[in-house]
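Apart from one protein chain that is not included, each protein chain of the complex appears where it belongs.
Think of it as A, B, C, D and E in the order they're written, each chain with its own count starting at 1.
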Amino acid sequence: MLIGTVVLAGLALGLCAVLVLTDRLLPAGRDRVAEQVESLLPRIQCAQCGYPGCRPYAEAIAAGDADINRCPPGGEETVRRLADLLGREVLALDTTLGSADMNRVARIDERNCIGCNRCVPVCPVDAIVGVQQTIHAVIAAHCTGCELCLAHCPVDCIDLVPRDA
Amino acid sequence: MTELMLVIIGAALVNNFVLVQFLGLCPFMGASRRVEGALGMALATGLVLTTASGISYLVDRLLLIPFDLEYLRLLAFILVIGAAVQLTEQLTRKLSPLLHRVLGLYIPLIASNCAVLGVALLNSTANRSLIAALFYGAGAAVGFGLVLALLAGLRERAEFADVPKPFQGHAIAFITAGIMSLAFLGFTGFVRL
Amino acid sequence: MRFDVAPGPHTAPIASVPLTMRRVLYALAPAALAHVWFFGSGFAINFVVATVTALAAEAAVLRLRRRPTRVPLNDCSAIVTAALLSFAIPPLAPWWIPAFGAASAIVVAKHLYGGLGRNLFNPAMVGYVVLLISFPAELIQWIPPRMGDLDYQHLGFLAHLTYSLTGALPADVTIDALTRATPLDLVKEGLRSAQTYSEVRAGSLFGGIAGRGWEWINSFIALGGLYLLYTGTIRWQIPIMLLVGLLFPATLLWLFDADRFATPGFHLFSGATLLGAFFIATDPVSAAESDRGRLIFGAGIGFLTYCIRTWGGYPDGMAFSVLLMNSAVPLIDRYTRPRIYGRD
Amino acid sequence: MLEYTPDRRPTGGLRLPAHKEASTAQPIARGFMPRTLVLALQQHQGPPTTPVVRRGERVLKGQVVARARALRSAAVHASTSGHVRAIEERLVPSVHAIHRTRCIVIDADGEDEPLPPGSGAAWPEDPEEQLERIRDGGIVGLGGGVFPTAEKLGPHTPCKALIVNGVECEPYISCDDVLMREAAAQIIDGALIMRELLAAPVCIVAVERDKPQAIEALLEAGRASGDASLKLADIPTVYPTGGERQLVEMLTGEEVPSTQYPSEIGYICQNVGTAYALHRLVRAGEPLLSRIVTVTGEGIARPRNVETPIGTPIGELIEFCGGYVGDVDRLILGGSMMGYALPNDEMPITKGSNCLIAAVHREVRQDFSERFCIRCGNCGTACPARLLPQELLRAARDNDHALLDEFGLNDCIECGCCDVICPSHIPLTEVFRNAKFAHARYQRQEVFSAETQQRFKRHEERKRANVERGKARQDHLIHEVETDKAARQRAIEAAIERARQRRCNDSDAE
Amino acid sequence: MAATEGSALRTLALVGVIAVGAAALVSGSYEFSRDRIEANRQARLLQELQSVLDSTVSEAAVNPARIQASDPQRLGYEDPVDVYIVRDEERPRAAVFPAVAPDGYHAPIHLLIGVSADGIVTGVRVIEHRETPGLGDVIEIGKSDWIVQFDGKSLTSPQPPQWAVDDDDGSFDSITGATVTARAVVAGVRSGLEFYEARRAELFARAADGFGEEAFDE
Partner (left out) sequence: MSRVRVLMLGGLWRNNPALVLLLGLCPLLAVTTTLVNGLTLGLATLVVVATTNTIVSMMRHSLVPVVRIPLFVLIIASIVTCIDLLTHALLFELHEILGLFIPLIITNCAILAQAETVASRRPVNESLVSGIATGFGFCGVLVVLGAIREVVGQGTLLAGLDLLVGPWAASLRIDLPFDGMLVAVLPPGAFFGLAVVIALRNLIAARTGAPGRRMRTARVRRS
């Protein structure tokens, strides 16, 4: 009985010592998951997922803190590809979050724009040009239709139109 | 040499651990959604299987039997396996984070993966030589990896099938596994042990 | 002047699923007749029972799923399944054997995956293996072929029918008197109990190459196979490689020791070899998709069949080998994709 | 001229009933003259031309009505004399679909008056000028691609071989066949001119085996020309060996890399009709005014090949062939495999229109009821691009674009072989055609996303930089203010000043 | 999640404690239950022996002697096996020993054979086999009493040539569809008896002068 206890305890201690050691010695591998996840997102930075941008959301997913169905612009397709990458279940897209789709762009109505310049810093992709007190314009080719600027226009003269119109 | 080959074939096909002896089913079902994941899991399990069967063999011969502590066998083996698994867990987490994400819960589960314990116990009861024990472990690992990969492939294809609603998801996976084990019955009587 | 438009190509399709399936049935007909000639009307009865159950099961499932039934029922694939199943089971069997086999083939192996084209495994073979392990006693009751010199009274159609339906035999005969081990059984047991091959095949059941009667049926099956090849219903990759995979080891080992191993000829003309090569392994749905894949697929089946016959517990291994290779198909496909034109 | 048989078997492909007897029975019908012409400004691959005539103006046969301003474009000529009725948007059948483009509509005056003789200058020496002439001559590829020939003949990676494509593998079409029979010499001549321009060591004329007369004629002409670089390859009659990629593989064993054109690996593929047109231009100074069109199908009274002025309304052409007989079920422009059905016969013949089929009910595919794929793999065997259509189909149906890329959607040449052989009657080609659009959008999307990500990065950096700069200035001020009194004074005054400013701004606002 | 210096020691301490706890627990319950388990084992063995002994003998079988005997040819076991000699006060009454029928259909069939002192089979049981379920497995006593037909047989009745299944004109019923199995078992029992005949005297002798230790220690 005593022997048994000693032997087993010895065994346990020995093995755990090994574990602790290896845990020390092994180099922590660089975690590329977040990047892989991000590359599957639309990367239009609309923040509708509830994170400041695609990267933060990607990191949240990679860390397993966020569901994979929070990106409206990405749509079902993105959810599916994320599920594939991470071996998770496919979830229905969370449509409550927003409606941004990449086929629309913002357009500034020249007649109403007062050149307050507030929309410029908001645009995550610098798609709005114009200086103080002059009419601003959206570079359609850069605009992702993320809707962020809409809220910031005091005279709301920004609206979304189909991309090819 | 031929015996050793027989040992491997026996463990891998004839008495396939998963489909015939019902060992290691949880990872079999859980890690077979994608072929990539399955291969990773196969590797991890193979690692644990062979190392664990080797070490526990030594523990058995050098510690338990001399002090006639056979009644501690389960305890000792499971301890060894647990350690081996934790080691694998560390390895994957640090060397392939993505795989670690994909396999998620299932790596710790190798610990309780019956296959591993099964190998260790069977080795000690069927008193083999160390080499034979290692081969047996390897054979089991091969068998496990094989059916895991096969099932993964089949499940990927089954996703395009038009399965009746109640059977979608896991149920059809079990049906598929069932037919696989039907097929593996063909190996019965292969190695007349 | 206006015309209604339709997408191209405008050339009418040159093949259709029902036609393909019907071709398979035509190809099986001669062998079926030979079977009835040698083993009595049991085959016919089994075939009818199997077909009826197969179609009924298919209809039932489709109804249950509120799916249209006409198109699937007309494609004849269920009948092919039934036919191949009835080739696999012994002629002298109670009705519920073919019925159960067909039902499990259609319901479990075919329609749980959504029907024609979706199934991962060969339905007929699933049905057969389920039967084989569930009711081995019934599935080994083979009767010897009708050959002038074999002392053996044969059952007429009615006797067959009554046995099939009620399990009752004519007063004077017992089931043991009727049934014999098949040549494959005999060879397996003989070689196992240290007889030499030539001793085994001295038995009255053996003809020039393999079992008498069986030789003929298999020849007709080969004929049907050639018809399928000729009409382009199947392509050569699977049948040829299957035969190679089976006959190559057979020849080697036979040359190595002609006493302990059966002749290649015996393997070619016994059991399910030819049926498997031309009709079963070629099931498009459950076979590999690319040509290279089909080479591997066929060879695998042949080789496994030989191993099971020679070292395994079962007299024949076609069904198991087919299912085994079926389960390998996704991986085979994955690693044998043809190189796309202009890519490397 | 050397005749030989390539020793390769074509990859995939089908042997299809040819249906060419009807139209090849009679010789080419010449001298057909329509009442009106509809000349599309864009009949080629590339930017449209710009009209150089005005409404009401009279134009002569052969006169340029629209000029090629850009490279990769080709001029358009009046194919008979008459008055310009209008310049308006119309529906025009182009290579793969009907599209709306501006057209010059001309009322023919029936005099068919050509430009005064000698107005066309002599054929220049300098290659550059020659290409210029070809562009102005409005010559484009007549084999289906309608790609400006000048472009294809222009300076290239050294040309290994000129391939003159007389294969004409597609059912019903026979325009190249009859042309080869009747104008072999001119074709050979045109081919030699091209060889000249390309400095190609060899010139292979490829013809399908089922055109013995054409082959005879060509050999005859070839010998006559006595040019050693000429070869004639007879090709097995398998569709679609006429496709230039397939043809290159067949003749040379080389494959045209996935994203490239044959020219980029040194093979130039020109249709026989193109060669003929070039001959006319160089020897007779005649631009591309007409082309041979096969008018056939059981719904046509007198099926035949017609030398048709470019711009002829289809209705008139059919009229010329005796009009419709029986109940015509479908009117197909092009062959029965690659061609597409027209909604009406009001549209004009363009440079790319090689065949018209007025098909009755039993001639063309009718049932479009589709079964599930039974994985028979026939499509894969038939596919000349060695694709796996059944896999593509799956990927396309649940638009998984990564898979589509992997399975080579864009390597599909839409030949339709898989479609015709599929026992489940799945409209594979149609699915792939549509999938290609979606796929293109997806690929643009990916690029856009990548760019966006970069912009965002820059944006973030700038923001961070701004914040830091601001903070630095603030620190500096605070530090100053704390250290010397004068600075503090200045700061306070500045603040008061700003406050005043703001107040009067507000009062202005009111 | 690398453990820091401090926690490394804590870890080991923790593990040590738990391991000791676990071991103590297990060892404790082992000590507690060892004897009872042993007793149970013997009861079980006794049951098994009695299953192949007829009632007259089985009272006497309270405490047979265990002897190690080895006969690879006839018994089919490489290593020595336990032979139990059942005695009453004066003389041995019967013997029980395992034997292997090597050529079962799928795998060798393991038998337990009981023979009375004068060489008459008192019972045969199949301990382990891999025959086809539903076919060969009727040799289990649970499935049918085919195996019972050996009771009362001996090497003299029937005569050795009759020691075969009726398909081979022997005097034992064969099993439809499982002749192979039947043959195997008959042959197995027969060679078991031959072993017994050959070694009986020696075995009894050894049993008598207390060679074999008592099978059960009271």
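We take it that a contact is a pair of C-beta atoms (placed from the backbone, for glycine too) under 8 Å apart; a residue touches a chain by one contact, two chains touch by 3 or more.
Source: prediction; values computed, not measured.
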item	value
Option from A:I3, A:A83, A:A137 or A:L150 whose C-beta touches the chain left out	A:A83
Touching residue (missing chain; options B:A11, B:I55, B:L79 or B:L98)	B:L79
Contacting the left-out chain in the complete assembly, out of D:D398, D:E468, D:D484 or D:E497	D:D398
Interface with the unshown chain - residue positions in chain B	19-26, 28-30, 33-36, 71, 74-75, 78-79, 81-83, 85-86, 89, 105, 108-109, 111-114, 116-118, 121, 156-157, 159-160, 165-172, 174-175, 177-179, 181-182, 185
Where the missing chain touches chain A, by residue	12, 15-16, 19-20, 23, 80-81, 83-84, 88-92
In chain E, positions touching the absent partner	1-3, 7, 10-11, 14-15, 18-19, 21-23, 25-26, 29-30, 32-33, 36-37, 40, 43-44, 133-134
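The criterion applied here is as follows: only the chains that are shown with their structure count from here on.
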item	value
Number of steps on the shortest touching-chain route linking chain B and chain E	1
Neighbouring chains shared between chain C and chain E, ordered by label	B
Chain hops separating chain D from chain C, counting only touching neighbours	1
Chain of greatest Cα-centre distance to chain D	E
Chain of greatest Cα-centre distance to chain A	E
Inter-chain pair with the most contacting C-beta pairs	C-D
Euclidean distance of C-alpha centroids - chain B vs chain D, Å	58
Sites on chain B at which at least two other chains make contact	71-72, 75, 79, 160, 162, 188-189
Sites on chain D at which at least two other chains make contact	372
Chain C partner contacts - residues on chain D that touch it in the complex	11, 14, 16, 171, 245, 249, 255-258, 260, 315, 324, 328-332, 336-345, 357, 359, 364-366, 368-369, 371-378, 380-381, 384-388, 390-391, 407-408, 411, 416, 419-425, 427, 429-430, 433
Parts of chain E lying in touch with chain A, wherever the complex brings them together	1-3, 8, 11-12, 15-16, 18-20, 22-24, 26-28, 30-31
Complex interface listing, chain A residues touching chain D	42-45, 53-54, 77, 80-81, 102, 121, 123-127, 142, 144
